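Heads up, one of the protein chains got dropped from this complex, but the rest are sitting where they should.
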Amino acid sequence: MLIVGGGPAGLSAAYQLARLGAERGGEPLTVALLEKAREAGAHMLSGAVLDPSALTELIPDWRERGAPLDVSVCDDRLYFLTTNRQFRSPVTPRPFRNKGNYVISLNRFAKWLTAQVESAGIDVFTGFAGSELLYEDSRVIGVRTGDRGIGRDGVKKSTFEPGVDIHAKVTLLADGVRGNLTKTLVQRFGLDVGRSPQSYAIGIKELWEIPPGRLTSGTVVHTAGYPLQLEEFGGGFIYALGDDCVSVGFVAGLDYRDPLFDPHVAFQRFKRHPLVATLLIDGQMVRYGAKALPEGGWHAIPRCHASGALIIGDAAGFLNSMRLKGIHLAMRSGMCAAEVAFQAVRENDLSATRLGQYGDMIERGPIKKELYPVRNVHQSFAGGFVSGFAFSALSLVTGGWWFRDPMPAHAGHERIRTVADYFGQGHLVEPPTAPVDRTLTFDKLTNVHYSGTRHAEDQPSHLQVKDTDICRTRCMEEYRNPCLRFCPANVYEIVDADAGAGKQLHVNASNCVHCKTCDIMDPYQIINWVPPEGGGGPQYEGM
Amino acid sequence: MILVIAEQRGDVLNPVSWETVSAAQQFGDAVKIVVAGDGPFGIAEELAAADVSEVLVVDHPALEPYTSDGFVDAIAQVVRVEQPELVLWPHTYQTRDYAPKLATRLDRVLIPDCTGLKTHDGGRLLIRPMFQGKFVADVRPEGPAPHFASLQIGAFPAVSAVRGTVPAAMRAINVDVDADAIRQQPEKPFKEAKQAVDLTQAERIVAVGRGIKDAEHLPVVQGLAKALDAELAASRPICDSGWLPMDRQVGSSGQTVAPKLYIAIGISGAIQHLVGMKGAKTIVGINKDVDAPIFEVADYGIVGDLFEIVPALTTALGDDEST
Partner (left out) sequence: MKIAVCIKQVVTRDWPLRVAESATWVRDQEASFEMNEPDAYALEEALRLKEKNGAEVVVCAAGPARVSQVIREALARGADRAIHVQSDELAFADANAVAEALATSIRDEGFDVVLTGLQSDDQGFGQTGVILAERMGLPHATIIMEVEVGDGRLRVKRELESGWFQWVSLPTPALLTIQSGINQLRYATLKGIMAAKRKEVRIVTPEGLPTAGHRILKLYVPEKDKATRFIEGPPANAARELVRLLREEARAL
């Protein structure tokens, strides 16, 4: 059994497999987990407010084992922001009540969970990326890890190590939001036929140390409104972690229309709003990061089983976009997949049909129970904040019903309008900016430094742009190169061309924080994100 | 009394020894200089020009060529006899090779690579960089004298070494060095062109950034580097574009340097670059943007067009040389 991805889904699946092996005895299974980060948890980033229900099922004595769930949520606040003011919601709707939940660091949680998995006897191999799926006829028979030791020019270096073929009866794909392996599997077997297109959001987050006493530990704040326009999906969050540490962030739907929209700028503006600025002033930003989130909900989840493979976690899209929670659902999906895969291997039936029992378990179990009522929430925001808000409120009562079910949905990159379309012909508009003072607000390059992201410099770019001509011609004309704005890490730049006149695309691949936004949002869909040499990427301590 | 260990090779005094003399003199204590080798009398005379109490000459055939075993043995004897409070070396490769062993033999610790000395609470404090120059530490030697320290090259200006009005007294010190007990057998040193550039050894660096706009403009900056006898370095985008090789990159994905002089030309000062050069002793920024972050760390700055300023600087250096 092979698990690709060391996030909550993959780790839960691994742990569950170990448990099943211990409980049910019989011939021991060999299980291995691959994680592309240099160490456990390094690529894990989330707000995060954790619903502990799945954890309690998986590891009932998590408290005794020292799980890093130290901060109980004590207060939920919702605000609507305008440029200078805030309006607090007098009532906290049910989905936003977090009593019984915990404010956690997903990075620390993943580190702890990895330690549990390893104590249970399962090998976790960090620094190894799954680069392609291996097939035999139409069955997935394993994964090939990425080559290492290839130079920037594509030539093998003296340290070259070819990727390793790892064969497994069942491969669990837990490669995260817009996972590169999941992407190919879905394409190959048409797993998304008949499903709504997946839609995403980008979450940008900073960890701050602030002077004591400003925000009680366990306070959870969510905001809507400024700096987003009514037509844009998203909002801000502030979670008080304790020890005068706060997690501050902003989520922006990756289905905005305005081609000049810049999520990083939106985040800076959010921080400058009095509600946030008064909290952060005299504090210090200690970490930065960004990651995409799957927002499409129930209808956007593809078929998650194929012969020899199962898809779990964010890679499938098990995220509750109303409650803004996905960790516990990722864990549950991992546990279900483990159950099904375990039995399937025992019976030696690895066909798609047999593995399809995973889909059945999802249908019959708590995952659908939670996701079904909110299946159209994200899509309802297509009409803007007001319609989304109204529908979401209504859905609390109606269980998500709508005349058209699924609600019409479009892939986010298709919704972006051209500059001419959005601003009108001949209108000269500049992309938005936010003042940078490097104490409260930062430029992307400074921020990236605090993500700890590092890659071996001498390797080919892992951001494969299929046709860079489009960048300097059509895209520049039509959209003004949105990659310059939607990438939170300053990976893409348009610079003067090396030879001759004009401009060209310059890719700073080693700034990449593996958020996947570019793969998702580029209007021409010519950017393909593949894992860089294993071990490279951010170092999200405490995130 | 402070004992300064001067360095010589092949009967030539290593001029950095003057920096150590200068530092020792700053403390106002009595200063003695030690020079060791096989008949280092000429060097001793040179050193006697300094305003010091004595120059101690350690003459033994087993001390040429230099070996760590030989020098540890010889200098240890000198220290035991002279009983200084503080022994200072320049932080050279040779010092790094034997001084720690010497300190350990005498049951002490060598505090290396110091950039400053100060008195504090009636005692002496040494200042040294840590974490690749990101931080600086005030360090207090503990335990009984003598204490041992080596001084960073370039941290104490050699020109400040005070010359005496009359030559200092020279005195021979007899040491007992058993040539057979020396375990190293060195061959003759030879020169070799080094494969890669080692910016960390450069005393002066001229670094170029995006402001240069095009590889074809590099000669402007190379001219300045030549005039300064400096190494050429670059920020990440320049090396990324292949205009200069990767071993000339300074910054978080390149080298960390702390030269005496760092001139940043057309470099905005992104934090990724700053972490690689903040520790330089004197930083000059030349950039057309007065708000560029490079000016947060620069000692001197010129805001303007580098294509005018850099050639003017090269010329001014040429003129300066000839006057």
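Order of writing sets the labels: A and B. Residues in every chain begin at 1.
Basically, a residue touches a chain if its C-beta (ideal position, glycine included) is under 8 Å from a C-beta of that chain, and two chains touch if they have at least 3 such contacts.
Predicted model only: the values in this text are computed from it and were never measured.
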item: Residue among A:Gly149, A:Pro197 or A:Pro431 that touches the chain left out of view; value: A:Gly149
item: Among B:Ala50, B:Ala168, B:Ala233 or B:Leu261, the residue in touch with the chain that has been omitted; value: B:Leu261
item: Contacting the left-out chain in the complete assembly, out of B:Gln83, B:Thr119 or B:Thr282; value: B:Thr282
item: Missing-partner contacts on subunit B, residue numbers; value: 68-69, 92-93, 96-98, 100-101, 103-105, 108-113, 120, 125, 129-143, 157, 159, 183-194, 196, 201, 204, 228, 252, 260-261, 275, 278-279, 281-282, 284-285, 290, 295-305, 308-309, 311-313, 315-317, 319-320
item: Subunit A residues touching the omitted chain (full complex); value: 39, 42, 123, 125, 127-128, 145, 148-149, 157-159, 161, 164, 166, 284, 286, 449-450, 452, 454, 539, 541-542
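Methods note: only the chains that are shown with their structure count from here on.
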item: Mean-CA-position distance for subunit B and subunit A (Å); value: 49
item: Subunit A partner contacts - residues on subunit B that touch it in the complex; value: 213-214, 236-237, 240-241, 246, 252-253, 270-272, 275, 293
item: Complex contacts: residues of subunit A adjacent to subunit B; value: 438, 445-446, 448-449, 454, 457-458, 496, 498, 506, 508, 510
